[in-house]
Each structure stands twice: as C-alpha cells, then as structure tokens.
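In this view, the complex is presented without one of its protein chains, the others remaining in place.
Labels run A, B and C following the written order; every chain starts at residue 1.
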Amino acid sequence: MDKVTTIEEAAALVPDGATVAIGGLSMNSAPMAMVRELVRQAKRDLTVVGIVAGMPVDWLIAGGCVKTVVSGLVSFEGLGLAPNFRAMVQAGTVGIEEYSEHLLICRLQAQAYNLPFMPTKAGLGTDVLALHPDTLRQEVDPTTGEHYVACTRLPVDVALVHAHAADARGNVRVEPKLLWMDSEIVNAAAVTIATVERVVPGREFTDAPERTTYPRFMIHAVVEAPYGAFPTSLFPNYGHRSAFFDDYSTAARDPQTFKAFFAERVTGPPTWRDFLDANGGAGALLDIARRTA
Amino acid sequence: MSVSPTAAAAPSAGAADWRSSPPANDYTVDELMIVALSECFVDGDQACNGMASFIPVTAFQLALRTHAPDLVWLAGAVGLDPQPDRVPASTLEAPLWRNSVMYVEQYGDFWNFALNGRWLQKFCVGAAQLDKFGNGNNSVIGAEYHKPRVRLPGTAGLGDMGSIGKQLYYWNPNHNPRAIVDRVDFVSCAGWLGGGDERRALGLAGGPELVITNLCVMDFEPTSRHMRLKSLHPGISIEQVQAATGFEVLVPDGAIGLTRVPTEHEVHLIRHVIDPDGMRLREFGK
Amino acid sequence: MAQVKLTSVAEAMTLVGDGDVVAIQNMATQAAPMGLVRELIRQGRRDLGAVCLVGGIPIDWLAAAGCLNRLIGAAVSMEQFGLCQRYRKAVEAQQIRVEELSETALNARLGAGARNLPFLPTRGLIGTDLIAINDNLVMLDDPFGGLPVVACRALVPDVALIHCHRADRYGNVQYEPTALWPDLGIMPKAATRVIVSAEEIVHTDVLRRNPDRTVLPGFMVDAVVEIPWGAHPTSFNPNYGYDTGMHLAWTKAARDDDATAVFLERYVTGPANQVEYLDRVGGASRMAALARWEITA
Partner (left out) sequence: MTAPVPGYDCTVDELMVVTFSRAMSNDTLAFNGAVSFIPVCGYLLARRTHAPELVWAASSIAIDADPATIPESTLSDGLWGGASMLSNSPFDFWTYAQGARYNTFAFRGAQMDAFGNVNNTVIGPYDAPKVRLPGGGGMADLGAMIPRIFLWSSTHNARTFVERLDFRSGMGWGDGGDHRRRLGMPGGPQLCITNLCVFDFEPVTKRMRLASLHPGVSVEDVRANTGFEIVMPAGEIPVTAAPTADELRILRTEVDPTNARHREF
C-alpha cells in the first residue's frame, strides 16, 4: 500500500475543527511545509496541540486557522515572543489551554495507553491545575498520602511530524534517533501525516531496522518535503534560519506590513520549493547547512 | 581518583589556576552573575538547561573548567557531557551538543531522569516574574488569566521542575519592580508558594534556593521562606535593590557581604574560551 | 563528566547486600548479566529478591544455590529448554515466594519507582486472579468517572544488574543496534544502585562517535566491570548466540541434587576468573561456534 502522496492531498486529511498536534520542539524539527499547506487550504477552528511550540503555531494563528492552542509554551526562544500568538491570545480571539510540559505529556500518554488518566507530580502547587478542573485533578494516594495530579486523556485527530526518511509503505525514520517528544503525539493520534526529507527504498529500512522510529501502521500519509522543517532546524541536517525569524518578528510590528509579508513570504509561493526560493534560496540553505555535523 | 576528559581537554584549566588567580579589574555584571551561578553547581551534580539559557550554560561550563570537573551537564536536555566549540545562538540546538557521549531522548529517558528525584536535583529558572516566595511566572501578566495584559510564552518545563523536588536557582539579568514582585500574577513554577511550610505540606521537596540578578544575590529566610538579601554586587546599595524590587526587601542582621568578584582566570575563560561570541549578552538585550 | 566507576567484579558485587531486591536483565535465553550473577553466587548472598521480566538460567542458578527467597516477575522459563527446574522446585517447596505480575504491571511498578510516583496505572490484569494475590496491585476508580484501573505500587529495586556491549570507565553504557527489552529501558531507572558488566571497556571518545547508541548515562551507574562473554550461556546479539549444550547440560544436572552441586561447583563457584570459566565451558572452539551463532546443538 503506497502511502506517498502530495502535500495537498495529505493536508486534505485534516478537517476543519480537528485537533491537530504538531511535532518538533521550539526551534527544532517542526513540520513547517505541512503547516504552510494547512494555512493555504484555509483550515478553520483547529485545536492545535504543541508541547513546546513556536513558529508553526504562529503561522496557523496568522492564517486564521486556530480556535484554541493547547501547549506548554509558544515562543521564538531567544528571538522573541511569537507575535500572533501573543496578540490573538491577549485579544481573546484565540483560546489557550496551558499545561506544563509533563502534564501535557501525561494527557497524551493516557490517550496512547488507553488509560482513563495518568498520574504525575509535575504541576503540583502551580496555578495551572486550577485552569483545568475537567482534565486535571489533584489527588492523594490513600496508601502513602502522596499528592499527585491525575491527567485525563487528550485525543488527537491528526499528528503532523517531520522526519528524515520514509519508505513507500510508511515506515519513518528520525536520524540518528528521535530526541524530541514527537512519539507522544503520534501515539495519541488517530491519524499521522509525516513529511520527510527523502522517500527512500524499503531496503534502507530493512538494512537498519533498529533505526526505524515509527512503523508503517502508525503512519497514514507520507509527503516528501526537502527542507520541510525550514525555518526551524532539523538535527543533524540543518540549523534554524534566524533571518526568517527576524524578518517575521519585524514585520509583525505592523499589521499591514505583516499581512503583505505573510502573503509574499509564507502563503503566496505556490509550491514548497517556491517558498524556499522566496526565503533566501540557495544561499539560505547553504547558510543553515551543517556540512560537518 | 577522579579524572575528567572534559576538564583535561580545556586549556589551562588546572585547579591551581582558578584558585590562585587574582580578582579581575575589568569584569562585567554578566560575568559576575555567571560566576555566582557557577558556584552553585558542584561535583556530583547533574545540570540541564532549557531554551535561551545563556547564563546557566556558560556557568556550567565555567564550573566544569574550574571547581567542578565532575559536574554532569545535559546540554539542551539532550547531549550528555558535550564538548561545544563555543556557546551558540540557541541553547536548545545541536551546536551545543557537539561530541556528546549520549543523546538522551525526551521521550522515554529525560522525563524519567528528571522525575526520579535522585538526578538533576538542581534546576536554573528564568522567569518573567518572580515573587517574594520564589514563585515564578512565565504565563501571563495581568490579574485575569483569560484576559491577559501580556501573554508570555508559557509554563513548559517550569511547571514541572518547580513541583518535582528540584532546588531552584533563579537568574534575572534585569532586576526591576515589574520582574521581582510581591505576588506573581500566575504561578507557573511552584516556589515556596505562600511561604512558611506551605510547600512541604503539599509534599513537595526541594524549592527555591537562590536568586541571582544584575544587582544582588538573594536567598530565602528559612522560616518564612521570604526572599532575603544575601550579597550585593560591588557598587550596588541596599537602596538600589529596594527601589528595583516590588516588595520590602528582607535584610539580614549585620553587614551585607559583597558578591565575589570574578577572577582574571574566570573572566578569561568566559570571554575567550567558553563564550567568545558574547551570546550571554543577549540576555541583557544586547 | 562523571566519576570513575570502573572496578573488579568482586568489588562491584559487594554493592549487593543479603536480603536485597535485585533486578536482573534477562529474556528467557537472552542477554543476562551472567558474570555478575555468578559472582553473587560465589559471594554466597542470601535471601535475595529477584526482579525479572522473563527470567531464565540466572534465576535457576540463583535458586539452585539457595540465594533467593522471593521473585517479582512476569515469567520464569528457558523457553525451548523448558521450565527452570530448581526455581520451580523451590517455589513448590515454598522456599521462594513469587509475586507474579503481568508485563504492564511490572513496567508500571518499575516506572512508578523511576518517576517517584506512588503508583502507575494499567488496564491490563483486570479479570485475572493476579490482582487478588498481590497487595501491590489495587483497583482504583478513575477520578473523572471513567473505567477503573489497576494501580501498581512503585517498585524500587536495591540493585539493577545489566550487561552491555561497551562502556567507558565513567559508566556510560552503549548498546549495539538490537532490540531493547524493558529491562534496559526501565529497570536501571528505578533501581537505587546500578551495576553494569560490559563486553568491553572503551575510551569515552569511542562512545562520542555514536552518541545515539548510548542507552544509560554514567550518572545512573554505580559500578562498571569488564566481563567479555559476560552473558554466556545466554545469547548476546549480535556478538554470540546462546549455548545450547550448556543449557542442556544444566537442565540434565538440575534434575538431581548431587549433579546440581557438581555443576555449580564446576561452572559457577569454581572458576577463579572469566578466562577460567570460558575454558571450562568449552574454550576457544565453543566461543568460535557461538560467535557464528551455531546454536542448534
């Protein structure tokens, strides 16, 4: 069964109103090509889950796709706050369900393991617990008297992840191994779409099966998208593109400027390759390449 | 015997150097903060860092090259015992993990290490707001969570690390009354909560230990758990600290000590070996 | 960087005390830290509790030598070589008490130990008799009104014993590409002390070439010893296969008390070191055959 498809068809697997979880962490490994396509297809009312997120959430908010963000953190790290996230949440246009990192992981694990809840001590004492009476409960273990937080399941309709390679059957590999928490969202999701740097023959997987990250039955569509995490990084292949973050943040100071910037630099280019050309072309790719990594 | 290849690999990192080196004349406040934070990490500790953590990352490497050659550092919570060329532009990306011994998975490994209680016992917290009981806020500024005046990045790992028994070390390069406040608008990171034994009553071990700012070092009074002046940076007065702080600063009896001035050797290591590109200055808006 | 953890096997095993709960990496005929287990028997430890997912010959030898009085695990079997007979007899004579767990319950108990939680839940076990016989498993209502779960109490073994392909003297542990059983994924994270035997001790720079293959950081490890062929007679993929002849010789000896004593003296307590052990089990020719995975004797 060939799971390789176009980015347009894969994005069509995401219905309006869906809960969409986005892989990567902060400036690393985000599925930007797929996120751009969701914006281009003008998805609406999405609930977006990102454990530690940044640019992908900001694009989706700028594109008017988002109803609620479920996250531990949304920022551009040392390059500043995520401007659309900040503005829209402050304006109340976009809702925020804030969890700490491990509380969110526990909700995803409860879903993945088919458990009604997962316990953790993370988050005890914070004001985060009071935000979520329906999904977090502070409990006391009757035997030991220890306090813990019970976290309910978080069902995810579609997980979007970016990885290094896939074969046509949908086996996916993160090189040299998965470091971030993408497995947590893949395991909690009903459908997973993987964009990859390269689609390779199945032989490359059977030659090194210990390096396979997701088996084919966990993956529903594969899209080849070289530099598909741009402007975030993909270890060990390339770093993040600072210039894009800077241009983006600068443009965001003025709504009209940002609108033009977003159309020209993000949503306008017809293909992903056109997008890369619109954002620095070959020079940008050489700048972020880690040729000696 | 205990030998560290990391320390051995560092140029002129012999123990005698840093102990005998005289105080520097031309140190800057970033270097002073780094040295103060570095002293908190000793052999036998495991340290990890999160995003935009230039001061902690520089402090860990300084400790490794001076008094704590056996310190374990998980760079970006990923790379064990790395050998980075220099502090890079992101403290959560690959150049920081160069030559690691292990890549730790966030999924499966890291959170098990962190939650266990025996490892990674100390954690450095940078928060937008910090209050007199050492609670941190990185979520919202404003009284109403859902109508925030400023929407901040979010709780992320702070909401975990504050609750799972870590000793917390806050750093803040911009000590002002909006950052060091009476009560945080939102507790993203559990400190001493309402003070006294409130934290212990909830079964939480650890807690805030120190606050290192660009003006002073503060600890917490053991009974009330109220933030208390511990040492002033050279040239800073109690009045300056008070003016920059959103609550009445608790001053201990007797003379207030001065924060230790970096040695020439420490300044050399920071400026020329560990962070030659001055990434640490990004935390000061430079 | 961490402290030097490299030591001798005799020194390392003094970290295990009488009465300790010892988690032992093992999967029927695979990857057991046999060099460490033999040393436990040589040193005459008593009243140990063993924790294993699927224990094989190490459990049977420990039972035969009278080191065990309890076992926490999902199964004990040498698979194609049949039941562990000395273990079985000791259980039937009520000398070893078994806390039988399912795999998710074992993972949950160890996972709770690793994460410093009072328990972790599972939806396995429900409907079986395993819950009623075990105080460490308690039915718990979902506070949100969903289905109930089995709360599995935290298990913190005193020691975990692990065998690996290579380690450095600081206790950083690396594995060759192969399957990782739960033993390696969870046991060392839950245990208070971790003792590792390695086929080979290497310079740290060797580990830095493939940091993705490092499975345990040195800060979790208390002692590391070099024991080449340290999993024999179990297999250690990809280095060598399990020793069919040795397993068959053991299952034959285990039927009889005297033969068991002779076997243990010859192969377990007798050899002064690993080289002597390897010579007694067949020396170079046996090693050459096992390295080629000639395992169907």
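Brief remarks follow.
Keep this in mind: a residue touches a chain if its C-beta (ideal position, glycine included) is under 8 Å from a C-beta of that chain, and two chains touch if they have at least 3 such contacts.
The model shown is predicted, which means the values in this text are computed figures rather than measured ones.
By the touch rule given at the top, the unshown chain touches A, B, C in the complete complex.
Among the residues A:210, A:254 or A:287, only A:210 touches the chain that is left out of the figure. The chain not shown here is touched by just one of A:171, A:232 or A:279, and that residue is A:171.
If you put the hidden chain back, the residue from A:6, A:93 or A:114 that touches it is A:114. Summary of contacts with the chain left out: across C:35, C:49 or C:124, the touching residue is C:124.
The chain not shown here is touched by just one of C:4, C:98 or C:156, and that residue is C:98. Within the entire complex, the positions of chain A that touch the omitted partner chain are 1, 112-115, 167, 169, 171, 183, 187, 202, 205-206, 209-210, 212, 215-218. Although one chain is not displayed, its contacts with chain C can still be listed: residues 27-30, 54, 73-77, 79-80, 83, 87-88, 91-92, 94, 97-98, 100, 102-105, 107, 111, 122-130, 133, 147, 177-182, 185-186, 235, 237-238, 242, 293, 295-296.
In the full complex, chain B touches the omitted chain through residues 107-108.
Methods note: only the chains that are shown with their structure count from here on.
Taken as a contact graph, the chains are fully connected, with every chain touching every other chain. Of all chains, the one whose mean C-alpha position sits at the greatest distance from that of chain A is C.
Chain B and chain C have Cα centroids separated by 40 Å. Each chain gets a centre from the mean of its Cα atoms; for chain A and chain B, those two points are 29 Å apart. Multi-chain contact residues of chain A (touching two or more other chains) are listed as 120-121, 146, 176-177. For chain B, residues that reach two or more other chains under the stated contact definition are 103-104, 108, 111, 115, 164. Residues of chain C touching chain B in their complex: 1-4, 111, 114-117, 168, 172, 185-186, 189, 204-205, 207-208, 211-212, 214-215, 217-220. Those residues of chain B whose C-beta lies close enough to touch chain C in the complex are 1-7, 43-44, 46, 64, 69-72, 74, 79-81, 83, 97, 99-104, 108, 111-113, 115-117, 119, 164-165. Interface of chain B with chain A (complex): residues 51-52, 54, 78, 89-95, 103-108, 111, 115, 138-139, 145-160, 162-164, 186-190, 193, 199, 202-204, 282.
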